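Presented below is the structure to which this report refers.
One protein chain is absent from this view; the other protein chains keep their places.
Showing chain A:
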């Protein structure tokens, strides 16, 4: 199984742990910090992040989504030890998700926004 060959580096090699157990605790600390940042931002909702919009969505929401994906990456790569799997296996699992999920989200959110517009501005209330 090659279990003794854990890859012990995270952040592209900037942080290297001595053992797998240490790496686990390191990742926990990192995930806790990210969650704390999210909760603090969620409670205080800084005005400038609420008012500035990027691609029609508040900057704050983009930050939340990016931090979530960062957390998901470390859970999958270190807790589910995808980092130690063969690249072919790793990418056969991840690439379908990375393609299909944003695709579905894009389609449904665009459609939802269209219906919103119809409710808001349309003359026809129901037939669309």
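Heads up, the rule we're going with is that a contact is a pair of C-beta atoms (placed from the backbone, for glycine too) under 8 Å apart; a residue touches a chain by one contact, two chains touch by 3 or more; residues count from 1.
By our rule, contacts and distances are computed from a predicted model.
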Choices "ATP synthase subunit b", "Sugar ABC transporter permease", "Tol-Pal system protein TolB" or "Cytochrome c oxidase subunit 3" - which one is the UniProt name of the chain not shown: "Cytochrome c oxidase subunit 3"
Residue ranges of chain A at the interface with the undisplayed chain: 1-4, 20-21, 24-25, 28, 31-32, 35-36, 38-39, 41-43, 45, 50, 61, 64-65, 67-68, 71-72, 75-76, 78-81, 85-86, 88-89, 92-93, 96-97, 100-101, 104-105, 108-109, 111-113, 115-116, 119-120
